[in-house]
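Excluded from the complex is one protein chain; the other protein chains are retained at their positions.
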Amino acid sequence: MPSRERSHSLGSIAERFGGELIGDRNISITQVAPLELAQPCHLSFLSQPKYRSQLEQTKAGAVIVGRESRNLTSLPRIVCDDPYVYFAKVSAFLNPAKTPPPGIHPSATIAASAQVPASATIGAHACIGENVMLGERVVIGPGCCLGDGVKIGEASVLHPRVVVCHDCVIGDRVIFQSGVVIGADGFGLAMDEGRWLKIPQIGRVTIGNDVEIGANTTVDRGAMGDTVIEDGVKLDNLIQIGHNVRIGAHTAIAGCVGIAGSTKIGRYCRIGGAAMISGHLQIADNVTISGATGVGKTITKPGIYTSAYPCEPHHKWLRNVVHLHHLHELAKKIHELEKQSKKPKRKTK
Amino acid sequence: MPSRERSHSLGSIAERFGGELIGDRNISITQVAPLELAQPCHLSFLSQPKYRSQLEQTKAGAVIVGRESRNLTSLPRIVCDDPYVYFAKVSAFLNPAKTPPPGIHPSATIAASAQVPASATIGAHACIGENVMLGERVVIGPGCCLGDGVKIGEASVLHPRVVVCHDCVIGDRVIFQSGVVIGADGFGLAMDEGRWLKIPQIGRVTIGNDVEIGANTTVDRGAMGDTVIEDGVKLDNLIQIGHNVRIGAHTAIAGCVGIAGSTKIGRYCRIGGAAMISGHLQIADNVTISGATGVGKTITKPGIYTSAYPCEPHHKWLRNVVHLHHLHELAKKIHELEKQSKKPKRKTK
Partner (left out) sequence: MPSRERSHSLGSIAERFGGELIGDRNISITQVAPLELAQPCHLSFLSQPKYRSQLEQTKAGAVIVGRESRNLTSLPRIVCDDPYVYFAKVSAFLNPAKTPPPGIHPSATIAASAQVPASATIGAHACIGENVMLGERVVIGPGCCLGDGVKIGEASVLHPRVVVCHDCVIGDRVIFQSGVVIGADGFGLAMDEGRWLKIPQIGRVTIGNDVEIGANTTVDRGAMGDTVIEDGVKLDNLIQIGHNVRIGAHTAIAGCVGIAGSTKIGRYCRIGGAAMISGHLQIADNVTISGATGVGKTITKPGIYTSAYPCEPHHKWLRNVVHLHHLHELAKKIHELEKQSKKPKRKTK
């Protein structure tokens, strides 16, 4: 963790973010830290009472705790409803995103018709196409490439080496990590006399406000109509979003997930890492998909959904898994045994 | 969808691509669109009779239908054998790929020994190594990097930020989407006294004609001998192809698939998203692998192959999955019960 010089009193933090302050309000805080790594200049937090043993041993100068944990420590503390959210706010306050100074690096190549406000930052070797429109305070990292006609809203940040293909539309305060590719052609093919014909992908990608997309994630442009990522969606690394997918607002998707073409994901869904969702499905709002789960059917009700063969020592797996190939026969045998076990009874009556 | 100005009469389309035209041949078509989004200037298509309710409600000016759907609508229509293929051809006609003007961007760096024909396009900040040979009308996007000795056939298009490592050979009319990496070292290691030795990866990648590879997909170079992608293969995004894999002609592979080293995939296979294929296997021609399926054994016969625990509500999964660890015991119990149920019967005879 890089050291940061400015310090704040615990009291000033509580004034800014609320909560009940118990103990020394003058204690000086320079950074947030987890309980097990925290030093006296750090503010830490207890997200769940089950970690109370860490709380007992922490060297933190102060902690953020929930109401139920109010009396689990004698450290200076802020008591609040949701310690994790409180911590997130304090951390954002102590660690504001560094924005590079505005200006265009001389090695960048920018089409004459592109609109680049004076408040924007364009990094080295970036490449900005014709008729691109950038909002105020946009940051385009080194090596990024924006195709013709791309629009990016204000205060959005593209880290190094992001590609946004032609005509895609990106909202405000969006963050793309390095290696993201937005608007590559979707996988549209028709088999004609032994050869695949490529179907032109004439839609776009439109991305709402406050979206964050992780490193090397890809979002394909629509075949016809657009691929749509709504406001507040958060995508982790190495995710593949197929053409004409729609992801509802405030849905969060962990790494290595694939979503096949034309599937519609609801709002406030949470999708675990490496989940795989087939094409042309509808997933309702507030659905949670467990990690490594394959979804092959539409889900109409909120709730948690899971698939996955559980992990076990290999020799046990070998012994069990062979029966999966014969489940149908096993079930038939059970049915047969049940019939037999009932017949004699009736006879004996 | 960006508007395109040129329009064509339905009659001229039918003359160009065949099929039986029913209704007003003078209707003016500017673009293709799906049934639910189509407007009167659009030509749409009915790929399967089950979508006929969309056909009833469409605002399309005309539609492409199969022979079995000939009379499902009164709209002007073209009747043909395969509406999806017909649509693909019309869309390609209405939406020709935009090719940038030939020429070398002044910011590109090109080795003196590279052969770049005047008809080629080299984008900004591209980097072309020694002895690279490019075919006529090749397009190298901004930020691409071609290692020494790379050969690329005519009319191939590399979108921004593609890497092709040294000595790899790429065919004609190939398309690489952004972020593709061809010819990185394969994963070749030998454990020697507690340390991994790196095995030099001295093969190449050779890629046939008419291949398309999706965004951020990786194809590793051979350890010894080459990794081979045959003509007409289509790879979606975020796929990993290990060293010395061979993929037969016209096979299509959806996103997030992994194929481990030395596996040979046949021709005309179709591999669903997130399927994982182990190393050193043979997959026959015309095999279909379902999405999210793990293939651990050679497949010698055409057909559809599937694995995957099906998705269910989490509480049901929890209740069911525990028994997977005891399938072996369950099967033994059934066997025991069967033995018992047979013994008394014989006795009673």
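For reference, chains read A and B in written order, and residue numbers begin at 1 within each chain.
Rule of thumb we're sticking to: a contact is a pair of C-beta atoms (placed from the backbone, for glycine too) under 8 Å apart; a residue touches a chain by one contact, two chains touch by 3 or more.
Given the structure is predicted, the values throughout are model-derived calculations rather than measurements.
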| Sole residue of A:Cys41, A:Ala215 or A:Ala284 that reaches the chain not shown, by the stated touch rule | A:Ala215
| remark: Where A:Thr58, A:Thr121, A:Ser156 or A:Gln177 are the choices, the one touching the absent chain is A:Gln177
| Given B:Gly19, B:Gly153, B:Gly242 or B:Gly273, the one touching the chain that is not displayed | B:Gly242
| message | Need a quick check: the contact residues on chain B for the chain that isn't drawn. | response | 107, 109, 125, 127, 143, 145, 147, 149, 161, 163, 165, 167, 179, 181, 184-185, 187, 189-192, 194-200, 202-204, 216, 218, 220, 224-226, 238, 240, 242, 256, 258, 260, 276, 278, 288-290, 293-297, 303-310, 312, 316, 319-321, 323-324, 326, 330, 333-334, 337, 340-341
| said: By the contact criterion defined above, which parts of chain A meet the unshown chain? Give residue numbers in ascending order. | reply: 1-2, 31-34, 37, 82, 84-85, 87-89, 91-92, 94-95, 97, 105, 107, 123-125, 141-143, 159-161, 175, 177-179, 210, 212, 214-216, 232, 234, 236-238, 250, 252, 254-256, 268, 273-274, 291-292, 308-315, 317-318, 321, 324-328, 330-331, 334, 337-338, 341
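Keep in mind that, in the parts below, only the chains that are shown with their structure count from here on.
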| Which whole number of Å gives the spacing of the CA centres of chain A and chain B? | 25
